[in-house]
Structure formats: structure tokens, C-alpha cells
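Beneath this line is the structure, given in C-alpha cells, with notes to follow.
Just one protein chain is left out here, and the rest sit where they should.
Read from first to last, the chains carry the letters A and B; within each, the first residue is number 1.
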Amino acid sequence: MAEPVIKRDNSEAAKSTEQTTEKSTLKGTFVSVMILGGFLLLSWLLVFMLFLSRQ
Amino acid sequence: MNVHIHKLEKIWLTFGIAMLIVFLVVLGVATFSMGMAPPSHSHAIDPEQIENTPPFDEPGLKQVGENEYEAVMIAYTFGYKPNDLTVPVGATVHFKVTSPDVVHGFAIPNTNVNMMIVPGEVNHITYTFDEAGEYLVLCNEYCGGGHEFMRTVITVQ
Partner (left out) sequence: MEHPVDRRDSRLVLSHIIFAYIAMLLGGIAGLLQGLVRGGMIELPAGIGYYQLLTAHGVLMALVFTTFFIIGFLYSTAVKTLGGKLLPVARNLGWLGFIHMAFGTLLATVMILLNKATVLYTFYAPMQASPFFYVALVFIVVGSWMSGFGLFYQYKVWRREHKGKLSPLLAFMAIVTMLLWQIATIGVALEVLLQLIPWSFGWVETVNVMLSRTLFWYFGHPLVYFWLLPAYMCWYVMIPKIIGGKIFSDALARLSFILFLLFSIPVGFHHQLMEPGISPFWKYLQVVLTFMVVIPSLMTAFSLFATFEISGREKGGRGLFGWWKLLPWKDVRFFAPFVGMLVFIPAGAGGLINASNQMNAVVHNTLWVTGHFHLTVATSVALTFFGITYWLVPAMSGRTLTARMNKLGIIQTILWAIGMFFMSGSMHTVGLFGSPRRTAYTTYGDHPDAVLWMPYHVAMAIGGTILFIAVLLMIYNLFALMRTPQGYTEYPIAEVTEHAESTPPLLERWGVWISLVVVLILLAYTVPVMEMLQHDVPGSKGFVTW
């Protein structure tokens, strides 16, 4: 049997890769939790500084 | 156990856990090598006999050093004995407090003086009064019908 010839339309492939990347990225999640972590850090530091100032 | 974790989640958790570890190290160092432990004294005392048990048989202020005092106090329903402490500005006061009845609080707002007074136990806390003023000491542990009246004032002049 002859080898099947696969023709590629490169622009389609590029777009679908981009779509898959967009679909599967968790960058927004990462930034959101880091903001959350920043809030935890900031609030803790503020009260810690208050504690030290009253020592 | 093998649980696959997304790369970004790994970074997030690493940051989060590192932050917790930093907090714990700071708190641990402050507790164990900088003398900033939470008030944790332990001293057995019979709550029914505190009037007869030194030093609570003579509550009050006693000078123990250069502008340094020991304040032996009793927290009871609903007040503190003695009720009229006066110290000079800059005085370092070592509070020693117990209760003949229920659990009370001993707290000076806007300072770190905040400890629990448990019958059968004596708790200690030290504070240096750098500024003059009338310091409110209040009970912040519900102790009964007169709880909101339970207070004393320390005059620093």
C-alpha cells in the first residue's frame, strides 16, 4: 500500500495550536492565586509591624 | 503515592509554603531567642487560698530595681486589686496576676499586654510604660453579669 500523503495547511495548524494553548493555559489562575498570596503576605506583615511597634 | 501536579500549581504552592515557613521562623526566633514568647507562666496556686498565699496576700506594687516594679494583682468578679496603680514614666512593670474565681482577661488596649488569668494558675507579663497617661486595663474574657464594668486604670506620670 502506498504511504498516505498528509497535506498540511500550516496556517490552520498554527491557529489550532494557539487555540489549544489559550484553552489549556492556567496563567490567569496563577496570577490570581499569587495576588491572593500577596494579600496574605501584606496583611500578616502589617499586623506583625503593629505588634513590633507595641512591644 | 504519585499525584501529578501542574507546574504552575507547584510554583504557587512553593511560594505559599515558603511564606508560611518564613512566618514560622520569624515567630520562632522571636519566641525562643528574643524573649518574646506569649504569656505562658505556670504556677500552681489554690484559688480558695490566694488571700493567704504569698505574694497575693499583699497585692500591690513593689520596686525591684531602677524604675522597675513588680505588680502583684488579683483579678476577680468584677474588678482588679489593687485598683489604683501609679508608676513613673519609663517604668518597667512585671505583672503577676491570678484569680480566686472564674477565668478573666488582663488587657491594655493599644499595647501587647493581653493575657488570660485562670484560677489555679498565675500568669506573668512585662511592659515598659514609655509614655505618660492613664492606661485602661480591662477584662476581655466574659466572666459574668458585671463583665463590662471590670477594669482598672494605671496612671503613668
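Just so we're on the same page, a contact is a pair of C-beta atoms (placed from the backbone, for glycine too) under 8 Å apart; a residue touches a chain by one contact, two chains touch by 3 or more.
In this text, all values refer to a predicted model and were calculated from it rather than measured experimentally.
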Residue of B:A71, B:L85 or B:C143 touching the missing chain in the full complex: B:C143
Where the unshown chain meets chain A, residue by residue: 22-29, 31-33, 36-37, 39-40, 43-44, 47-48, 50-51, 54
Missing-partner contacts on chain B, residue numbers: 1-6, 8-9, 12-13, 16-17, 20, 23-24, 27-28, 30-32, 36-48, 77, 101-103, 105, 107-110, 112-123, 134, 136, 138-149, 151, 153
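We adopt the following convention: only the chains that are shown with their structure count from here on.
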Contacting residues of chain B [partner chain A, same complex]: 6, 8-9, 11-12, 15-16, 19, 23, 26, 36, 110-112
Parts of chain A lying in touch with chain B, wherever the complex brings them together: 26-27, 29-30, 33-34, 37, 40-41, 44, 48, 51, 54-55
